[in-house]
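Here the structure is laid out as structure tokens; the discussion comes afterwards.
Not every chain is included here, but those present sit where they belong.
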Amino acid sequence: MTQNAGSTITRMLQMHPQIDKSPFDLGALTECIDACFECAQICTSCADACLGETEHAGHLMHCIRLNSDCADICITTGRVLVRQTQPELAVIRAQLQSCLAACKACGDECQQHAEKMSMKHCEVCMESCRRCEQACQALLATLN
Amino acid sequence: MTQNAGSTITRMLQMHPQIDKSPFDLGALTECIDACFECAQICTSCADACLGETEHAGHLMHCIRLNSDCADICITTGRVLVRQTQPELAVIRAQLQSCLAACKACGDECQQHAEKMSMKHCEVCMESCRRCEQACQALLATLN
Amino acid sequence: MTQNAGSTITRMLQMHPQIDKSPFDLGALTECIDACFECAQICTSCADACLGETEHAGHLMHCIRLNSDCADICITTGRVLVRQTQPELAVIRAQLQSCLAACKACGDECQQHAEKMSMKHCEVCMESCRRCEQACQALLATLN
């Protein structure tokens, strides 16, 4: 029943008055925006789920920290990418690089807990981080 | 091709170690989380699209302001709702009330520009605001 | 050596082109903006400090959760209050009420850890939460 945010942002950007001047590939852009917002949501949830693992919270300290950073960085990256009025590529590239680094670090940490401790929420979070990392990489590639 | 963030958060919450203690109806909760994140995305886009309407930017000043508030409020509401470890209902209810008010004000303003100025991005934004307002109302109803 | 953000925002708002139409008392407004941004910073720090209390992290779970909500809510409240172009009082009042509730809940929780566990970072965080709660209350009083 839930709508797909990805398709709604595609509709929005198609109606944007400055979209003809956009330096972005619209498909790669909306994929990346969608991945950033999803990853922000899932990392916020993973930090909270790790906190709720009462017995294991000590082992998950680094995961909670990386989840928190990754959630903040993904939201900001998503919002910067949504804006299509006179984009500043130097800022956008640097923020995409930071998002890449955050998703890589968080995805790697979650993968360990998924594999060694069978943490299912870390497995889902790892998938969101990997998807977002790849979407940032793909979008950066279209800008070079 | 894009995944549905709504279904990913449902998977996450089903694996959450504290979900059995949740005071929320899981369907109403994930619908509301999804609506908040989508509305944050679309309001950020509508503020930026209105800014890019060079000739009409003056008439859209109030819309840009409400979009900006609504985007910030929806992200925060979405993140507060995502967290399921020891939720504090007084805080959650108050933040849902604020989200309701923001979506109502922003949806009403966008409706005017959709109807009187045929602003298509305002029409899509109005739909996201209405959906989010209703999802907050429905979730609040389950908490009383 | 650090400048005082409180005085910088006062200078900004004095130069704002719409400040003559502001429904706010400028002193109560800048005090509240400053308190919101400080509380966001300190709650982010307290959540992280509690997480770093390896032996006690289990007892601090509720505190980390409330700190995280309070940080998000305070940033959003601060940003909404900073905006002085055509403010929407229904939205602002509701967000101030939510900020009040978050600072009350977080301040009460931190007070317990300051008193019973001698957690010094919780003591500083409690002070920031109380200051922000009072600043929101004072600002709300000027709006009624």
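Going by the order they are written in, the chains are A, B and C; count residues from 1 in each one.
Following the convention adopted for this analysis, a residue touches a chain if its C-beta (ideal position, glycine included) is under 8 Å from a C-beta of that chain, and two chains touch if they have at least 3 such contacts.
No experiment lies behind these values; they were computed from the predicted model shown.
A.B. asks: All chains are the same sequence, and 3 are placed; what is the full number of copies?
C.D. replies: 4
By our rule, only the chains that are shown with their structure count from here on.
A.B. asks: Could you draw the chains as nodes, link the ones that touch, and say if you get a line, ring, star, complete or other?
C.D. replies: Complete.
A.B. asks: How big is the gap, in whole Å, between where the Cα atoms of chain A centre and where those of chain B centre?
C.D. replies: About 18 Å, centre to centre.
A.B. asks: Hey, how far is the Cα centre of chain B from the one of chain C, in Å?
C.D. replies: 22
A.B. asks: What whole-number Å value describes the gap between the mean CA coordinates of chain A and chain C?
C.D. replies: That pair's centroid distance is 27 Å.
A.B. asks: Where in chain B do residues touch at least two different other chains?
C.D. replies: Residues 75, 79, 83, 85.
A.B. asks: Would you pull the chain C residues touching chain A in the complex into a rising list?
C.D. replies: 47-48, 51-52, 54, 57-58, 61, 64-65, 68
A.B. asks: Can you list the chain C residues touching chain B in their complex?
C.D. replies: 61-62, 65-66, 68-70, 72-73, 75-76, 79-80, 83, 85-88, 90-91, 93-95, 97-98, 100-102, 104-105
A.B. asks: Tell me, which parts of chain B touch chain A in their complex?
C.D. replies: 1-9, 11-13, 15-18, 30-31, 33-34, 37-38, 40-42, 44-46, 48-49, 51-54, 71, 75, 78-79, 82-85, 120-121, 124-125, 128, 131
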